[in-house]
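Take a look at the structure set out below.
Here the complex is missing a single protein chain, while all its other protein chains stay put.
What follows is chain A.
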Amino acid sequence: MAGGSDGSGSKSSTEMEREDPEMEREAEDERADEEDERRRVRLVEAISALRGGRKKPLGERSEAAVRMSEFAVTAEGERQKVQLSDLIGGAKDGPAVPTQTRKQLQNLRRSQKTVEQPLSRQESERVQRDLAFQKAAVHVSRWKSVVIQNRKAEQLVFPQNQEPAGPKPLEKVVSGWKAQTPLEQEVFNLLSANKQPIHDPVLTPAEEASLRAMSLEEAQIRRAELQKVRALQSYYEAKARRERKIKSKKYHRVQNKARRREFLKQFEQMVKTDPTGALEELNKMELARMKERMSLKHQNSGKWARAKAVMAKYDQGARRAMQQQLELNKDLTQKVRSALSTQEEQEEDAASEPELLPDFVNDAEPGQVSSNPWMRGELSAEPAEPQRSEQEEAGPAEEEEEEEEKEVDEEEELLREFESRRKLRQEEEQEEPAGEEEEESAEEEEGLSEFRSLFKGVTEGLKEEAAAPANSAPLEEGLMRIRTVEDVELLPPEDTELRPPTEAPQPPPKEEAPPSGKKARKKRKRDIELKEVLTKKAKTVTVPLAPTTTDAADGSDEELDQRGLIMEAFAGDDVVADFLKDKRKQEDAAKPKVVDLTLPGWGEWGGQGLKPSSRKRQRFRVKVAPAEPRKDQRLPAVIISEQRNSSLGAHQVSSLPFPFDSHAQFESTVRTPLGRTWNTERTVKKLTKPKVLTQLGSIIEPMTEEELTKNKEKKVLAEGAGKEDPHKTKRQKRRGRKDGPPKKTRRPTKGRC
């Protein structure tokens, strides 16, 4: 290389000498270099000769150059192109050239193709741009899933990467937190010393260590076992939690009772098998009993009990609840007697009789019951009332002193009253079926047909009586279910309209019923208890209307007065009749009418006193098809108008709006109410969730890469949900493999082409 450059340099230097003194100086330097080179070559030759390896000197060439170089050889025919064959020719036969190279050379010689001209700058730039764009487009497309997800989302909350407000998982808190107070440090030391998990891993370090010690199969089995145990544990925990959350008192009561029963059973066994354990249990029970005796719990003296006592008069449930409380108290305060305890007690008694109090102090004794009923857990006997009255008579001073006691007495009295009433009712109930049975047995010969007919007649009488005041009474009165729809239908409409409103206010059928029943009974003495039937009927009608009435006589008087007052006030208004008239008018108006198209004097003589002939009248009378049955045909208290209201048209949608496919779809969306008047609180919250939620005064940053990774994670989770862990990890790995490298490989290939 150096020689070649030298040769050309010497040529050029001779040309340049005349022009430039500087170049001249350079040429001189070069000449000196050449001298050095020559000397060096001679030295190398001498040295090689010394070794005696190769004595044959290099062949001399008869050219002007000092040293020949293979590159500086001038071709024979100047200006001729060097052919590939010229270069290859020498290499073809030489043994040093491997056969592979020779083959390649041959192939080269055969192919006539030439390399294309390089692209113009514009073209290459264009290709570059295109590639860059494709790359950018692919890169940007990774946001697609996020964008679609956000567009479909029911609610978007901004700013997006906010920390959730709720409680954080333990690991997050612990990771950035150190034990500071001595107590915390102690706890942490304990945890770390016992190798207890702090971050809630699957296995504790101890468990992991033991796993490591086992063989793989054993470990797998053990692991499965552990998992099962954990699952069971969590299952039971969940169950217990669920049961604890059940609000039903009855459920808990039943549970408690069952538990107690179970416990008692076990206890009896325990006495036999494990006396010390049984003794402990016994002590526990004794403690519970003591606590119960000390506290006022279950003694119906609390706020709840007072509230219940108020309601107890009307509410059977309240009464029962109070009773149950008392029973509970009784149960708890009862001393548990078992073989074990009795034995011990006997022993103890024997050992320390003088020291301890006698056992009856704690027991509820019949002698003390009358003075303190709570000790026994039962209601005091009837004679308690006279005692109380005596006390009251005795003096107010004493009353003030024993106010509490008095309160208790009052409650007690109340309860007693309930009880007595209940007893009475039970007796009645017991009597009633008995009486009926008797009658039935007596009446068997006569048969049921008579009873039916009689009953029917009585009910009809009732209906007629009920219908008469319904006409005269105000509209609301008519809706009192005294007259049902069927009843009205039974009546001919003309009748109801024509019937004059009765002058005197009629009492409700409830009052009427008994006398009619009496009459019936007078007529047929031993047939059937008509009173029974009718009173029952009357009850079902009146109870929901007047729940507070207790005395029938007083109530009827007052009601009568009220009714009279109302009648007086609305003397002129006959609302029901008006309404019916109105309805009739509407019905008539809607009925199709016969159209008379006869023209007098058309085709025949007309004039005063002349009528069109009957034939003609018949011919030109157009009969219209009968109208469809009215919608309010079977609704006596309703008028449904089917005429089109033009003012409504302005508020109605005329064509199907854009995103909807069908009318039904649109109508259903409109029909679904959103407000809290028609939906539960939770539903309303869900329905009225705003589409975009922003926070006041917080900067919303543009979308970040984190969102992308979060989205990917979410996807993976969603896809792998419900699968076991190892599978999931495998799949993740596989996906990772699929996603990662191919992209990389794909891009360069594009770059190449």
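Convention: a contact is a pair of C-beta atoms (placed from the backbone, for glycine too) under 8 Å apart; a residue touches a chain by one contact, two chains touch by 3 or more; residues count from 1.
Convention: contacts and distances are computed from a predicted model.
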item	value
Undepicted complex member, UniProt protein name, chosen from "Oncostatin-M", "Superoxide dismutase [Fe]", "DDB1- and CUL4-associated factor 13" or "ATP synthase subunit gamma"	"DDB1- and CUL4-associated factor 13"
Residue of A:E45, A:D130, A:E186 or A:E262 in touch with the missing chain, whole complex considered	A:D130
From A:A258, A:V310 or A:V624, residue that would touch the chain that is not displayed	A:V310
Absent-chain interface as seen on chain A, which is shown	125-126, 128-130, 132-133, 135-137, 139-141, 143, 147, 150, 156, 158, 307, 310-311, 548, 554, 650-654, 657, 666, 669-671, 673-681, 684-685, 687-690, 692, 694-704
